[in-house]
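What follows is a single structure, and I will ask about it in a moment.
Missing here is one protein chain; the remaining ones are kept as they sit in the complex.
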Amino acid sequence: MRPREGRRTVRRTGKKREKGKTFEVRTDLALESREGAAGRGGAENGIEVREWKEKNGGISLTEVEVKNEKGAKAMGKPVGLYLTLETGRAGDQDDGVREDVAEELAAGLRRLACRALKRKEEAGFPGIHVLAVGLGNPYVTPDSLGPRVLGNLRISRKIAEDGDLPVVSGIVPGVMAQTGMETAEILKGIIRETKPDLILAVDALAARSIRRLGTTIQLTDTGIHPGSGVGNHRHGLTEETLGIPVLAIGVPTVVGAAAVAQDTVAAVAAVLEQGSRTRGVGAWLEGMGGEEQYHLIREVLGPELSQLYVTPPDIDETVKLLSFTISEGIHRAFYGI
Amino acid sequence: MRPREGRRTVRRTGKKREKGKTFEVRTDLALESREGAAGRGGAENGIEVREWKEKNGGISLTEVEVKNEKGAKAMGKPVGLYLTLETGRAGDQDDGVREDVAEELAAGLRRLACRALKRKEEAGFPGIHVLAVGLGNPYVTPDSLGPRVLGNLRISRKIAEDGDLPVVSGIVPGVMAQTGMETAEILKGIIRETKPDLILAVDALAARSIRRLGTTIQLTDTGIHPGSGVGNHRHGLTEETLGIPVLAIGVPTVVGAAAVAQDTVAAVAAVLEQGSRTRGVGAWLEGMGGEEQYHLIREVLGPELSQLYVTPPDIDETVKLLSFTISEGIHRAFYGI
Amino acid sequence: MRPREGRRTVRRTGKKREKGKTFEVRTDLALESREGAAGRGGAENGIEVREWKEKNGGISLTEVEVKNEKGAKAMGKPVGLYLTLETGRAGDQDDGVREDVAEELAAGLRRLACRALKRKEEAGFPGIHVLAVGLGNPYVTPDSLGPRVLGNLRISRKIAEDGDLPVVSGIVPGVMAQTGMETAEILKGIIRETKPDLILAVDALAARSIRRLGTTIQLTDTGIHPGSGVGNHRHGLTEETLGIPVLAIGVPTVVGAAAVAQDTVAAVAAVLEQGSRTRGVGAWLEGMGGEEQYHLIREVLGPELSQLYVTPPDIDETVKLLSFTISEGIHRAFYGI
Partner (left out) sequence: MRPREGRRTVRRTGKKREKGKTFEVRTDLALESREGAAGRGGAENGIEVREWKEKNGGISLTEVEVKNEKGAKAMGKPVGLYLTLETGRAGDQDDGVREDVAEELAAGLRRLACRALKRKEEAGFPGIHVLAVGLGNPYVTPDSLGPRVLGNLRISRKIAEDGDLPVVSGIVPGVMAQTGMETAEILKGIIRETKPDLILAVDALAARSIRRLGTTIQLTDTGIHPGSGVGNHRHGLTEETLGIPVLAIGVPTVVGAAAVAQDTVAAVAAVLEQGSRTRGVGAWLEGMGGEEQYHLIREVLGPELSQLYVTPPDIDETVKLLSFTISEGIHRAFYGI
């Protein structure tokens, strides 16, 4: 929730915009990166979309695997597995649907944890020490998902260390403006002292599309990357930086205001395309260089561009409900309850 | 912060758009309405802009008086006096500037209260009973300004009723989703029981322009009107409905996401105007009918159009700081401290 | 949670202390009043203890009916029906037990509501308008039970007024230090405007015994009386003052520090009674006049005597859990869900 530096990135895009560069509005969702990279997916490009299950209660599950550096480049997301649950709005779900979501979450977490720990799923996690990390600012509603999930979590370390169950510890490290420390610094220290086997980070994300707010849950074994989350994690939290595998659970709670502006430009272009008299102009607008487009949007939003976000009015309720569903999913995954 | 029905209004506009109708993005600020009504102001049209003071610390004060129904129609705001303080961002102010803002606020409140009560300012307010009302949802950050100001307010009724001072009572009525009651119902009942002389309502507002978020304070003697505020007050809170004068203090904390979209359309049009090849298209886009523009924006934002808002990332801090400044201003105005 | 004036009351007591007067430590629980009045109960004295059910999950239910003024005098509680649920500690209950408690609560509420409205229980409450009132200070943990229950409550008025169901509205009136108004004033006004049939007040109580904290729920049709609750309601909220029946749900969350002191005096006396050399002194101490005992305790606790309370360390969690159980009970009683 602090100003983001360097969020303005320039990328080569697919089909139509081949020649130009375009102002990229950030998304933390692999699913959205994949949509942006449409046409460039496929196993030959190192991106594999393996399953699409339509579940009860309107839950659907997509698995995107980024298999190699080629795929990572195409997606703008690191190599690893991304499981995405799409559900209805938390506020519209009844208890049954919420339980289904928790169960799907648990299944996904178990799968990622086994992959990360190189274990068979039947083996369970006896004696494994999981350090849960609630990222984000507890005092800023759309950034408070992580701290809230931690607030609901049953912590077993030091309380009931039963050899048959995993050991769960947890920390809400705060954000750099409050601590003067990188989250990575805090975690490195704690890891060295308490020697967990696995980090499970929970974070609020930024999406590209408004309809994803509070309706999509992303699980991944790639950790948290610089510049992701609603806040800004300058250093990543990954196996590379922390020395142990890092699973991440994220839910988009904001869309950058710039995304709305960019969508509007695209919509205007599409409208112009449809008119015979204006068709050429639409194409020109669509193909407008990223630099120009960036300046256009910057003019609309003012210099505070990157700080402004769009969030739904019921975000407080949504974050609260999702925090219960996610902690429930974690309980099921690791305690089997 | 609840869905707003019927926010889509259609108006005749000034200069260029004479022939069309345009989708109006809502603003609660008279200052912004006046900007929208530019060229149609002036005393002959029932709108008087009487003062513009450049104060110390970068505070400026504008007074807009809507004098009659003609002015009310031009402005889309009821007859009455609107005092607008423009300051820097709350987070950037030092204590001295905050005190200056509180003092300006106090002066404005005294002036409006005297006007409403038909008193001379020298007379002060001995024995006058002011009922302060903190509108909005305390659990939704950008809507919590009113409840927070009430939380800071010194309440004198029943505690120290000194005949030389005004009597201040206060209520946080909650929002309809929480109470099942219109705020007007609750206030009417309380007014009948406790017989205040004046209502002082504090509310979070929606603005048209992002740069006004947290930097503009509007004082008015026209009360609260249906559809205003961040939340949605179905029934107005006015002297007409409540039987006693209603002063309102408001600060914009959100901008509708639709405003960003509309601004983008305008910016695109302006860009097209500049190109010799695209000039005609820009003019056409600019003059696009309100209906069409509305559909364009609706397509961009989806059916939840009216619920989405843009708010700055530091809104929690901003609302907290402003709530102190505003309660301080009320204390100075009525207790003289 | 404000200073209580005149809490020092003097009463004639039973058996041993016949001659003296004793400093009474306040309780809001009829059950505890009855224990204090032991030996003076019985139908001939206007007190009827009609049922004592041992329920599943360790829940027990006691019904005390104060039938007439004679009983009211003996009990120090007004004429009416008091249903008391005794359960284990909220933190120790599993979901099943919590559901049982909610169900018992619902049954009790339905019974009291039918009694108050002079309806048969089979008739249900179609079209009946219930105004739920969350008493207490939301910002003071042990006093926040009422506001928290209201925060969980489904409000149906103005949203889904289905003729077959009751209409529920709700208000958190705040405390006098925050509003400058008696709760009775606020409620009278709202009642006049919205014409509910029944008030359902939820409040945190003071008990006499530490073991009752968070484990006892009292339902009554006698409303809220002056000086009851954790805070201090100067004016009662009763059918007499408000014009419609007032049901009250209360849970003790504090014990006055004076109660601990008084219990200690009694324990010392009992110890002295047991020693042959000290027996007479024990009896003397036990029979010590209320005035003397009061001064003794006052000396121990200092002049802030009546403001200090004892509360368990897990009160935050307890109030949170109970607020869910109570709102669940209200939903079941009135919406049948």
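Observations
Letters A, B and C mark the chains in the order given here, with residues in each chain numbered from 1 onward.
Keep in mind that, in the parts below, a residue touches a chain if its C-beta (ideal position, glycine included) is under 8 Å from a C-beta of that chain, and two chains touch if they have at least 3 such contacts.
Note that the structure is a prediction, hence the values are computed from the model and not measured.
Partner chains of the missing chain, restricted to those shown and counted over the full complex, are A, C.
Residue A:I186 is the one among A:V49, A:V79, A:L117 or A:I186 that touches the chain not shown.
Residues of subunit C in touch with the missing chain: 1-2, 139-141, 210-211, 257, 260-261, 263-265, 267-268, 271-272, 277-278, 280-281, 284-285, 296-297, 299-302, 304, 307-316.
By the touch criterion stated above, the residues of subunit A touching the omitted chain are 139, 150-151, 155-159, 167-174, 176-182, 185-186, 188-194.
To be clear about the criterion, only the chains that are shown with their structure count from here on.
In terms of which chains touch, the assembly is arranged as an unbranched chain of neighbours.
A separation of 43 Å divides the Cα centre of subunit B from that of subunit C. Each chain gets one centre point, the mean of its Cα atoms, and the points for subunit A and subunit C are 48 Å apart. If you average the Cα atoms of subunit A and of subunit B, the two centres end up 36 Å apart.
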